[in-house]
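The complex appears here without one of its protein chains, the remainder shown in place.
In this document, chain identifiers A, B and C correspond to the written order of the chains, with residue numbering beginning at 1 in each.
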Amino acid sequence: MDWRKHVATALDGRHPGLGHRVELGLHALILYSALSMGVETLPDLPGWAQTLLSVSEIAVVAVFTAEYALRLATAPAPGGYARSFFGIVDLLAIAPFYLGLVFAGFGLDLRAVRALRLLRLVRLLKLARYTSAIDRFASAWRAVKEEVVVFGVAAVIVLYVCALVIYQFEHDAQPEAFASVFDAMWWAAVTLTTVGYGDVYPVTSIGRVFTVLMLFVALGIIAIPTGLVASALSAIRAKEAAEDREPPRPPATDRN
Amino acid sequence: MDWRKHVATALDGRHPGLGHRVELGLHALILYSALSMGVETLPDLPGWAQTLLSVSEIAVVAVFTAEYALRLATAPAPGGYARSFFGIVDLLAIAPFYLGLVFAGFGLDLRAVRALRLLRLVRLLKLARYTSAIDRFASAWRAVKEEVVVFGVAAVIVLYVCALVIYQFEHDAQPEAFASVFDAMWWAAVTLTTVGYGDVYPVTSIGRVFTVLMLFVALGIIAIPTGLVASALSAIRAKEAAEDREPPRPPATDRN
Amino acid sequence: MDWRKHVATALDGRHPGLGHRVELGLHALILYSALSMGVETLPDLPGWAQTLLSVSEIAVVAVFTAEYALRLATAPAPGGYARSFFGIVDLLAIAPFYLGLVFAGFGLDLRAVRALRLLRLVRLLKLARYTSAIDRFASAWRAVKEEVVVFGVAAVIVLYVCALVIYQFEHDAQPEAFASVFDAMWWAAVTLTTVGYGDVYPVTSIGRVFTVLMLFVALGIIAIPTGLVASALSAIRAKEAAEDREPPRPPATDRN
Partner (left out) sequence: MDWRKHVATALDGRHPGLGHRVELGLHALILYSALSMGVETLPDLPGWAQTLLSVSEIAVVAVFTAEYALRLATAPAPGGYARSFFGIVDLLAIAPFYLGLVFAGFGLDLRAVRALRLLRLVRLLKLARYTSAIDRFASAWRAVKEEVVVFGVAAVIVLYVCALVIYQFEHDAQPEAFASVFDAMWWAAVTLTTVGYGDVYPVTSIGRVFTVLMLFVALGIIAIPTGLVASALSAIRAKEAAEDREPPRPPATDRN
């Protein structure tokens, strides 16, 4: 077995000697990296912890860069890997660090660098490489995609129309909360999803009557896709269970 | 092919030369027109933008008026088109502009004109002319219409009864928030849809106990129609899928 | 046809000459009576309107008293009617008025009389006499009763346990909002139904962590009965539709 095969099987968890160890180590790094993004934001973080986080981020990027290089080197067709879904994810997982260095070199401000850091979350997608349950979810999605898109478009139109109507009713009474139709859309979205923070709400009688009518009609339009995905998932599970019970029959022969 | 046929096929997207271009152009105008209603409401809109919006509204109305006239002229039976669903929608889509001119001519105040403008949203219904998924939704609706109406009436009665009861409990403690049964209905609707803005809530012990009981009993009555529509949609989708799989059988012949 | 038969058929909407007129008139009275309970609560109601409401309430009670007396006189077994579901409802619909007179005669305070008035809402149950869709709902309820009771008991236990736990975490930080476990139950009910008024919420870290865990685990327990009723209703509708399609077969004869 040449070194390419050793590396490729180790990365995929099929190496005869190492087994899943390399794979599990990479998973642990991904989770550590995601968690460190949260810990970074803690106020009053002591200096040593900040240093530790910065150093470990460099180490994480080094490992992921090595992983990317090795996958590129051992892939049957390097160009195919680089253009595949996981090839792009692997690249996006390390790109923010190097782009951040470049930006800092050009003296760009911190906000842009900070927004770039969010790209590091792409690393979580690397976990999907090994999850088989994703397949079932994907086929449930394919089954209901069309309805969900129709309802998604309907939801956006409903939000916009509700915002236009409530703006006419509430703008004069609350010129700050309902300053424009786009502020009214924030109200409509928070209301129709039943979150209801209470930062904006109608105060006029006609605005309240409209809100109640809107809630009863529109809740259905927004809540239905959930039910569709759930029932599609159930159907797929039932079908898989039926296939598991019935062993594949031998080709039918005319025994009669 | 005479000019009537050219125009009729162009509007329906079946013209041999123009194809879907006229249709898509009209769709773009509808979306532009709906979006401009929102942009109008932005505070601190510069003068040139206001002028642009007013001028483009005139252009949009001119195009839709021409469309209405052409559809009327090329329809096999003009009276039939004028009384059809989309004939009425096409008329309502341009009527507000002309009515607004008339109202302004008679010196009516701005509020009435502003409310009229909302009628322009009817234009969005023109998009439904080309959406086939609407059919599936319509047959799901027919399947569950009866239950939804029963639950709708039940929901209104539940809201009213809950409002009467909570008014008795909370009016003395919060004479402003629960000023009348109709204020209490606002509370009941916001609570039973689980929006819960927090602008009105019970403070007495008995009012709170009633609220909890009400929520557990009444949530079901309001939430069930959603589930019904979702399962009816699933059933229709399953039926269509079954029909797609089974090719239409040849007319049965008595082979026995 | 003697007068008893005339009256009995008129009340049931099966009278050859009057048809549904008496029945519809009684329905209108029920709705008027329910609506007038709401209008009574409007502040700043002019004196003539208050007089109108009081006088019309006396008229409504007179009609319902006459209806009760006539049903009692024309029933095949007066005792059977008086003890039937609708016999009790018909009595409860007029009892509050006469009890209010008695209470006022004994000089009892207004609060007791006001609470009594809520009993007038029982009149709405009289509408159920003519609604056939109630049957379908009743058989759906029978199908899922057992699960709903189990989940209802589970919901009460979950609320109580959550209230006990959050009280331990939040009482010291917010001694007023979480004054006792029964105040904490109000918070638990408002949170688990996702109403979330915002009048009470946890502020300690451990209280917030517990709230999040509680929401994810307990939302299922409270939301499931709704889904059960919806799917039971769908099943019953499907069964009825199947029975409508298949005409009742002739008694099977052994034709082979």
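Following the convention adopted for this analysis, contacts are C-beta pairs under 8 Å (C-beta built on N, C-alpha and C of every residue); 3 or more make two chains touch, one makes a residue touch a chain.
From a predicted model like this one, the values you see are computed outputs, not experimental measurements.
Partners of the chain left out, restricted to shown chains and counted across the full complex, are A, B, C. In the complete complex, the hidden chain is touched by one of A:32, A:103 or A:186, namely A:186. Interface note for the absent chain: among C:39, C:75, C:99 or C:181, the touching residue is C:181. Residue B:196 is the one among B:87, B:100 or B:196 that touches the chain missing from this view. Interface residues of chain A facing the missing partner chain: 34, 37-39, 41-43, 114-115, 118, 121, 124, 131, 133, 137, 152, 155, 185-186, 189-190, 193-199, 222, 225-227, 229-231, 233-234, 237-238.
In the full complex, chain B touches the hidden chain at residues 194-198.
Residue positions on chain C in contact with the hidden chain: 146-147, 150, 157, 160-161, 163-165, 167-168, 171, 179-182, 191, 194-198, 201, 208, 211-212, 215-216, 219-220, 223-224, 226-228, 231-232, 235, in rising order.
FYI, only the chains that are shown with their structure count from here on.
In terms of which chains touch, the assembly is arranged so that all chains touch all other chains. At the centre of the protein atoms shown, by the Cα-centroid criterion, sits B.
It takes 180 degrees of rotation, in steps of 5, to superpose the Cα atoms of chain A onto those of chain C.
Because chain B and chain C share one sequence, their contact can be compared position by position; here under half of the interface residue numbers appear on both sides.
Chain centres here are Cα means. That of chain B falls 31 Å from that of chain C.
In chain A, the residues that reach two or more other chains under the touch definition are 194-198.
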